[in-house]
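Have a look at the structure below, then the notes.
Shown here: the complex without one of its protein chains, the others still in place.
Chain naming follows the written order as A, B and C, and within any one chain the residues start at number 1.
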Amino acid sequence: MIDTMSYTAKDLETDQDVRWCPSCGDFAILKQVQTVIPKFKIPRENIVFISGIGCSSRFPYYMNTYGMHSIHGRGAAIATGLKVARPELSVWMVTGDGDSLSIGGNHFIHLLRRNPDINVLLFNNQIYGLTKGQYSPTSELHKVTKSTPFGSVDHPFNPLALALGADATFIARTMDKEAKHLQQMIERSHVHKGTSMLEIYQNCNIFNDNAFDELSARNTRKAKAIFVEHGQPLIFGQEDELGIKLDGHKPMVVSLKDVSTDDLWVHDENDLMKAQILVRFFAYKPGMPELPRVFGVLYQEERSTYEQDVTQQLAEVIGAKGKGKLNDLLKGQEFWTV
Amino acid sequence: MIDTMSYTAKDLETDQDVRWCPSCGDFAILKQVQTVIPKFKIPRENIVFISGIGCSSRFPYYMNTYGMHSIHGRGAAIATGLKVARPELSVWMVTGDGDSLSIGGNHFIHLLRRNPDINVLLFNNQIYGLTKGQYSPTSELHKVTKSTPFGSVDHPFNPLALALGADATFIARTMDKEAKHLQQMIERSHVHKGTSMLEIYQNCNIFNDNAFDELSARNTRKAKAIFVEHGQPLIFGQEDELGIKLDGHKPMVVSLKDVSTDDLWVHDENDLMKAQILVRFFAYKPGMPELPRVFGVLYQEERSTYEQDVTQQLAEVIGAKGKGKLNDLLKGQEFWTV
Amino acid sequence: MKTEIKDHVVIKFAGDSGDGMQLTGNQFTNNSALFGNDIATFPDFPAEIRAPAGTLAGVSGFQLHFGSTEIDTPGDFCDVLVAMNVAALKLNSRYLKPNGLIIVDVSGFDSKNMKLAKVAAEQNPLTDGSLSNYSLKIFDFSKLTHECLKESGLTGKSIDRSKNMFVLGFVYWLYHRDLTSTISYITERFAKDELLLNANIATLKAGYAFGETTESMTERYEVAPAKLAQGQYRNMMGNQATALGLVAASVKSGLSLFYGSYPITPASDILHDLSKQKHFGVKTFQAEDEIAAVCSAIGASFGGALGVTGTSGPGLALKSEAISLAVSLELPLVVIDVQRAGPSTGMPTKTEQSDLLIAMYGRHGEAPLPVLAAKSPSDCFDTVFEACRIALQHMTPVIFLSDGYIANGSEPWQFPSEENLPTINVKFAEKKETPFYPYQRDENLVRNWAIPGTAGLEHRIGGIEKEDLTGNISYDPANHEKMVKIRAAKVKKIEEDIPEIALEFGDENDDILLLGWGSSYGAIRSAVKQLRADGFKVAQAHLRYINPMPKNTEQLLRKFKKVIVPEKNNGQLVKLIREQFLIDAISYTKVQGLPFTQYDIVQQVKNLH
Partner (left out) sequence: MKTEIKDHVVIKFAGDSGDGMQLTGNQFTNNSALFGNDIATFPDFPAEIRAPAGTLAGVSGFQLHFGSTEIDTPGDFCDVLVAMNVAALKLNSRYLKPNGLIIVDVSGFDSKNMKLAKVAAEQNPLTDGSLSNYSLKIFDFSKLTHECLKESGLTGKSIDRSKNMFVLGFVYWLYHRDLTSTISYITERFAKDELLLNANIATLKAGYAFGETTESMTERYEVAPAKLAQGQYRNMMGNQATALGLVAASVKSGLSLFYGSYPITPASDILHDLSKQKHFGVKTFQAEDEIAAVCSAIGASFGGALGVTGTSGPGLALKSEAISLAVSLELPLVVIDVQRAGPSTGMPTKTEQSDLLIAMYGRHGEAPLPVLAAKSPSDCFDTVFEACRIALQHMTPVIFLSDGYIANGSEPWQFPSEENLPTINVKFAEKKETPFYPYQRDENLVRNWAIPGTAGLEHRIGGIEKEDLTGNISYDPANHEKMVKIRAAKVKKIEEDIPEIALEFGDENDDILLLGWGSSYGAIRSAVKQLRADGFKVAQAHLRYINPMPKNTEQLLRKFKKVIVPEKNNGQLVKLIREQFLIDAISYTKVQGLPFTQYDIVQQVKNLH
C-alpha cells in the first residue's frame, strides 16, 4: 500500500486530452490540485472526484484517481451517498456556480448542513460556460448575456453567505490566479473534517473574461482583495496602509496612519458572528463602507461529520443488539409451524 | 369592483370540510389569515394562494380565493411564474418545513434572492405531518421518528439564517398560538414589497406535540421568547427583568438591575449585520449565552421586486423599439421574393 | 349454542379512524394466521391523518379473508361487517353478502354521528328497515366497555379507546378463538403503563365473556386451519417483505445495503423498516428529495454497496434523469416503486398499477432496464431479492414494482432460512497484469465493477457517451450506435438468466388466457378457479419479469384463442404484449384506486362469451 501513497503530480494526470479553452482558469486549478494532493499522502486509490456537469465538471477526467462525471447539479448527492457508504475514502466534489447554486442548490445546502467530510471545489466564473454564456446565479445584476440581452434582473447569490446560512462548517475563498493561496486553501479543505466549501474565482476567458481582474491585477489587487489569516489583523491596501476595525458590529475601513494595528479586527476563523460580517464584505450594500473582497478561510467550526455519526450509530446498535442474524429477522417474533 | 373588496373572514371560508386533525395548529393560522386579509382591501378575486404538498399545503382549499394545491416543494416556482405573469395579483404561498426546506429548498432560496412580491407562510412543525411523522430538515438533532428509530443524525437548518443567507428582504417569525402577533406578522408580510418570509411555529399535535411549548407556556414563554419591535430595546424575562446588549459584535444577556434600558440593543429591522446575529439566537451555540428565540420582523430591506424589474424592462424595450409588429418579426432582416 | 363450520370467512372491521380498527384487524389477522388459517387482508384508511371524527371521510376499514381453504384475495363481499358508527355502516353495507352479519356499536349512531355522516334522522339504517336482508346485531359496546372499566382508574377518553378490545374479544368468542396472541401483544405494547395494560386485557376478556352471556347471538362459527405446505409461517405485509428481501440480498451478496429514500405514501414503511436494521449494517439515508435519494444510492453503488432507492409514482418521475445516468454508467441500482393512484398527487392512499409504462420508457434517450413486479405481499420478498440479484450480476439499474394494495396487505408467508436462499455472487474487479478497462464485458455483456480503494484500477465513468472498453468520452457515431445496442442487448440477455413463464392454472388446451402482472394475481387466480368450476376453459399466467419477458412468453400466449390482460390502470401491459408479439390481446381495466375483485374478472370473462 505504501507505494500508492508516494506519487507525484505527474502521476495524477490521465491520458485524456484536457478539453478546456486555451487559457481557461480551470487549467490553473487542475495544476494546483495535482500539485498539492500528493503531499497529503492519501493512497491514490482512495481518492474520488465527483462532479456534475459544466466545464469545471470535466475535472474528474483529468485526475488519475477514481472519478465520476455525473449529471447536472447532483454531484453533492452522489458524493454524500459514496461518503456514507465508504467513509474511509477521500471524496472531492468539483462543481460550477450553475451546477451547485442553480440546479444543484438544494443538494448543496443540504450537503453543508449534514456536513459529511467532502471537499467542495466550487469554480465560480459567474457564468454558464459549457452552455456558452448565459448568466448564472452569481452573475452580477444587469449582466448582458445570451439569455439576458437587456441585462439580467436577478439579484445574485453571495455563495459564502448562502453557505453560512446553511450552517457550513468551513467556508473559504481563493482564486485561480493565486497559485500559492490556492494550494493552501486546497490543503485546508483537505484537513478540515466536515464539508469544506472552497469558492474559487475562476476566469472564463471566453464568456466572462476579466470578471475578477481587479482582484488580481497588480495595481488594484491589494486594495480590492484582503487575505485573512487566523490570528492576524485585517490589513490591506496597495501599500498595506489600510486596516479594518469593528465599530461595535459594524466594520469600518481605517488608515493605519490613524489607527494602530493592535486596534484592528483580528481574524478569528472560529467566530461565527464575525464570519457573518466577513461574508458580507462582498455586498457593498448601500450604507456600508466599500470593503475589500475576503480571501482565505472565513470560518471553520468543529462539528462531527455525517458519516461519523452514521457509523457510530450503527456501531452502537450493534453493540446493544449484537450483529443482526438473518434467520432471526426472517422468522420475526410471531411465527407458527404447520 | 368595490364590493369584492369589502368582505369578511366568513366570506373567505369555502364549502370544503377542513381536514386537519382536531387541535392542529393549522386551524389557528387559517383563522388568523381569514381574519386579517379582509382588512387589506384587496379585491378577493385578486388573491391567490399557492401551496405544495403537506398538511399545511391543504390550506388553499379552505380559502375562498383563487388557489392551487400543487406538487411537493414546487409552490415557490409556480408562484413566481404566476406573479411574473400577473404582477397585480396578491400571491401567497403556503408551505411546510418539508415542502420548502427539504424537497423545495432550491426554489425557496431562489425565490428569496429574486424577491418577487410573494408572501410566504412557512408552517414549521419540525416534522413531516402528512406522511405520518418522519423527521424534517428543521427537526432537532437526535430526534426519534419513524424514519430515525435511533435518533436523527442530521444537523437541522435554521430557516431564517438560511433565508438571510439567500439574501431575503424580509424575514419574520411568529407562532400559531400567538393570535395577535400572528395577525400583525401577516399584515407586515402583506405590506412588505418583495418576498416576505414568515416562519410560523405550528404545533403538530399528532406527530410532534408540544414542540414549541416552552415558547408559549405561561411559565416559560417570557424567558424563552423575545418579541422584537423596530426601535425598541430587547427586553425579555418572566418579569421583563432581562435585556440583551451587544458587546461589540457579541450579544449578551444582562439584568435590567445592572444595565439601563438605554444601553440595550435597540432593534433595527434594517440592519443586516444585527439581523445576522439575531437569527443565530436560535442556535445556542457552545460559547454563546443562552438567548431567547426571537419573534417579530427580524429584518426588512427595500429592494425592487423581481416582477417590477421584469415589467420595467419590457416597458423600456417597448419604449425604445416600439411595440413589436409580428409581420416585421416574421419577415426578419434578410428576405427575398420569388 | 350452535357452531357452524365455515370454509372461509370475510370480515370487515370498520369505524372511525379514532376507533382503532386497523389494530383490531391486525390482531384478528395475526390470531388467524397463528391459528393456521390461510389469509389475505386489505386495510383501507383515509387519506387524512385524522379526518374529522364521525364523517364519511374519517372511516377506516380493515378487511380480512381467512379460511381453511386457499385464500387468494381479501374477498369481494363480506360475511361479517363490524361497524362502529353510522358512517362506517353507510360506506360498507353495500359490500355485504346477502344475509350477512352486521355487528354495530349503537353508540356510533347517535344524532351527532348521524349528522356527521350526513344521514337524515328518518333514515337511520338501524331502524328504517333498509338492512332487513341482513342479520343485524346491535350492541352498546361503548357502555359495555365503560362498565367493565369503571373502576380502572382510567379517564373516560382512555376508556373509549379500549372499546376496540371489547369488540375484538367478542369476535374472538364468535370464532372460538384463543386470546393469547393478543394478550401478549397488549403486554408488550403497554409494558410501561400497567393501568392501560390491565384495562386492555380486562376489556378483551370482557368482550369474550359478553359473547358467552349475551342472548342476541344464536350461532358461533369455526374456520379450521388451512392445509398449507409444511413449514414455518408468519404473517407478512408487502412493504415489510420488501425491506426483508433487501436485507436478505445484502446478506447473501455480502454487500452492505444503502437505502436512499424520501418519504412518500405508500412507500415510506420500507424506509421505516430498514432504519430499524442498523445491526445488519444497513445505512438508511432520508434524502432531501427523490433526486438526492436516487443519486445517493448511485454514489453508494459506485462505492461497492448495494444501492437501493424507494418511492412511489411522483418520486419515480423525479428520479428519471438519474436512473438514465445509472443506465449509462452501468452500475447496479434497485429502484422500488410502490405504485399509487395517479396522475400527479392522485390518490396517495389508493392502489393502482399505472407506473408500468413510465418504468419501461420514462427515461430520455435509449435507456432500457429490467422491470420486475411482485404479485402478493410475501412475493415482494422474492421479487425484490431477485431484482437485487439481477442488478448486481448484470450491472444495471432494475425497477421493482409493488403497489399500495400489496404493500399494506398481508398474507401468511412460509419464510425461508438464510441457508435456503441463493447466494448472490458478486465479484469486484481486481488488479491484473493486463490493462484494466472499466467497460470490458463478460459473455453476458456485463462490465467490470471496480470500486474505489482498489489500487491500480483508478478510472473515471460518466453520463456522456463512452467509448466501449475504456469508458473514455467518445462522440464517435459508430461507437454510440454500438453502445446503444450493447446496453439493449445486455438487458435482453437477462432472459437467459430467468425462469420461463408457466401456467399458474389450466393448460394449453384452454381457450382463454388471463395474463396478469403485479398485485392482481390473487384476484385473477380466484376468478380463474371460479370460472373453471363454472365450466369455462380459462387459464392463468402471470409475469414477474416484465422486461425482459421470459423467452417463451410469445409461444405460451399463442396457444390461446384469446389473451385477456386485466390491469389496474388504463391498459399498459397490454400495450407491451401487442407491440412485442402482435397478439390482439384484450385489455380489461379497473382504475378506481381499488384492487380487482374476483367478481370483476369473472364477469368480464363471462361477458366475452
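As a working rule, a contact is a pair of C-beta atoms (placed from the backbone, for glycine too) under 8 Å apart; a residue touches a chain by one contact, two chains touch by 3 or more.
No experiment lies behind these values; they were computed from the predicted model shown.
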Among the chains present, which touch the one that was left out?
-> A, B, C
Give the residue, chosen from C:G471, C:P548 or C:G593, that touches the chain omitted from the document.
-> C:G593
Hidden-chain contact residue, picked from the options C:I49, C:L64, C:I201 or C:A317 | C:A317
Per the whole complex, from C:G207, C:G463 or C:P566 the residue touching the absent chain is C:G463
Contacts of chain B with the missing chain: which residues?
-> 1, 4, 14, 16, 43-48, 50, 53, 60-61, 63-71, 74, 76-86, 88-89, 106-107, 110, 310, 313-314, 317-318, 321-327, 329-332, 334-338
Positions on chain C where the hidden chain makes contact = 47, 57, 312-314, 316-318, 320-321, 324-325, 327-329, 339, 341-350, 352, 354-355, 357-358, 360-367, 462-465, 475, 477-478, 480-481, 484-485, 487-488, 569-570, 575-576, 578-579, 582, 584, 590-594
Absent-chain interface as seen on chain A, which is shown | 17-22, 24, 53, 55, 69, 71-73, 102-103, 105, 128-132, 134-135, 137, 146-150, 152, 154, 206-207
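Basically, only the chains that are shown with their structure count from here on.
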Mind checking the centre-to-centre distance between chain A and chain C? Centres are C-alpha means, answer in whole Å.
-> 44
Taking each chain's centre as the mean of its CA atoms, chain B sits from chain C at a distance in Å of 39
Averaging only over C-alpha atoms, locate the centres of chain A and chain B and give their separation in whole Å.
-> 29
Going by residue number, chain C touches two or more other chains at 278, 288-289
Scan chain A for residues touching two or more other chains and write them down.
-> 106, 110, 310, 313, 317
